[in-house]
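Moving on, here comes chain A:
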Amino acid sequence: MLRRTVTTGLAAAALAAPLVLGALPAAAQQTTLRVFIGGQQRPDVMRPLMDLFQQQNPGVRVEIEVGGATSEAQQQYLTTVLTSRDPAIDVMLIDVVRPAQFAAAGWAEPLDAYLGGTDRATVLRRYLPGYAEAVVVDNKLMSLPAFADAMFLYYRTDLLQKYGLQPPRTWEETVSHARRIMAGENNPNLQGLNFQGAPIEGTNCTFLIPFWQLGGNLVGANNRVTVNNDAGRGAFQFWLDAMRTHRVSPANSAEVRTDDTRLQFQNGNVAFAVLWAYGWNLFQSEQSQVRGKVGVVPLPTFQGRQSATCIGGWQWAVSAFSRNKPDAAKLVQFLASGVASKHLAINASNLPVLPDLYRDPDVLRTNPWFEAALPVVITARSRPVSPRYPEVSEIIRTNVNGVIAGTKTPQAALTEMESRLQRVLR
Partner candidate 1 sequence: MGSVSIRKVVKSYGAVPVIHGVDLEIREGEFVVFVGPSGCGKSTLLRMIAGLETITGGEIAIDGKVVNDLPPRARDIAMVFQDYALYPHLSVRENMGFGLKLRGTPAPEIEARVGDAARILKIDHLLDRKPRQLSGGQRQRVAMGRAIVRKPKVFLFDEPLSNLDALLRSEVRTEIKKLHQHLKSTIIFVTHDQVEAMTLADRIVVLKGGHIDQVGPPDTIYNAPATQFVAGFTGSPPMNFLPAELTDTHIRFENGQSLAIPDQRRPRGLPSGSRVVFGIRPEHVSRADGAAQLDMPVTLLEPLGSDTLAFLSVGEREIVGRFVPELAPRPGETARISIDMRKYHLFDQDHGRAVGSLDG
Partner candidate 2 sequence: MSSKSPRRSIGDLSEGTLGLLMLLPAILLLCLIVVYPVGRLMYISLFDWRMSLPNAVPAFVGLEHYIYALTDDPKFWDAVYNTVLITIITVPGALVVGLGLALVANLPFKHRWPTRLALLLPWALPLVFAGLIFRWFFNYDYGLVNDILQRLGFGKVLWGTDPNLAFFTICLVIIWKSSSFMAMILLAGLQTIPRNLYEAAKVDGATSWQCFWKITLPMLIPSMVVALVFRTITAIQTFDIPYAMTGGGPGGTTETLAMYIHKTTIDFLDFGYGSALAMLMFLVSLGATTIYLRIIQGDKE
């Protein structure tokens, strides 16, 4: 209840702000804010939020620049803009893995000075703890949370019902369910369990999830990288078995990118899929073949192990080279508000960054599974945090991709990962 009040208070403050600014003579001038949003992050759903902000802030116009679909493509574009200190972009939506790098490179403007007197701790208290932590680097507020994300297990309710199966809690169950369904359906195009193995950012999670569940910890005591161990071997073995022994995962898993999983599932070719939250909204859309036949549960774990999933999500940051930082900071605070988070939850099935919204009846009407997702998001784990994250990511994903493709043995991949990660993370 207290949290709700805070949220409402922020919304009120946001509404009040233009009145304060409106009194200033400078407000008569037209400011244009350019917001960079990746193509897969639903810029179409973001647009009404920008319109709302424009209404509340006469004199400010917000333009959306749509970026590439994948996190890497967006990163490459932003890198070019930011290393050349181009002021063209004021606000950007960045992946949860990026703030450390943006802070080290000095690309994001610290937002502490723009909180209008409110202290940082008060602002951050409203958010899910994992996301509140992720936005602070070296004791500076580098960004504000936009929406949360995590990997879930999507399943086909119709298929489970047909074979009298319950949603799986363990990987062992998942595999046996998948085998049962595949045997029963006898459809060569039906995949039991689809996951991402292409050399992309999301593939890091493909490795880290079973690795964590088996007790692995990428960076141990004294900053030592510990990946060449039983947990590492177990993680690889699980996916290799799923593909080769149980044959529930497709043979071309090394080519599967995030949106390939979404498309295959949406086209009705997949019984179980490991995927981020954004899939839900699309699976329930008109053009989906599986509309009304989709269930979501937290990711399974191994028998007798703790569950774990990969934390995802996106943050709003202000470019250090923006010429309109106060306005940009104001926009960012608006976009990180409860109003915005609720809008995104309903219209894009983006997981809210504010815990209250997981119990909001409007939100739950479109995303009934959010209630169960809250504990998952709270316990989801971060990928390694480093200003050299792009290198970390490349080391992991290339090796995972090699193992999934069969060009590398798990042992060779783990050895290489450990030695190369050690050099980058030291």
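Descriptive notes on the structure:
Operating definition for what follows: a contact is a pair of C-beta atoms (placed from the backbone, for glycine too) under 8 Å apart; a residue touches a chain by one contact, two chains touch by 3 or more; residues count from 1.
Selection rule, in plain terms: all candidates are chains of the complex that A comes from, given by their letters.
Keep in mind that this is a model prediction, so the values were computed, not measured.
Although all of 1 or 2 belong to the complex, chain A touches just one of them, candidate 2. Touching candidate 2 in their complex are the following residues of chain A: 72, 75-76, 79-80, 83, 101, 104-106, 189, 198-200, 250-255, 264, 269, 387-388, 390-391, 394, 398-399, 401-408, 413.
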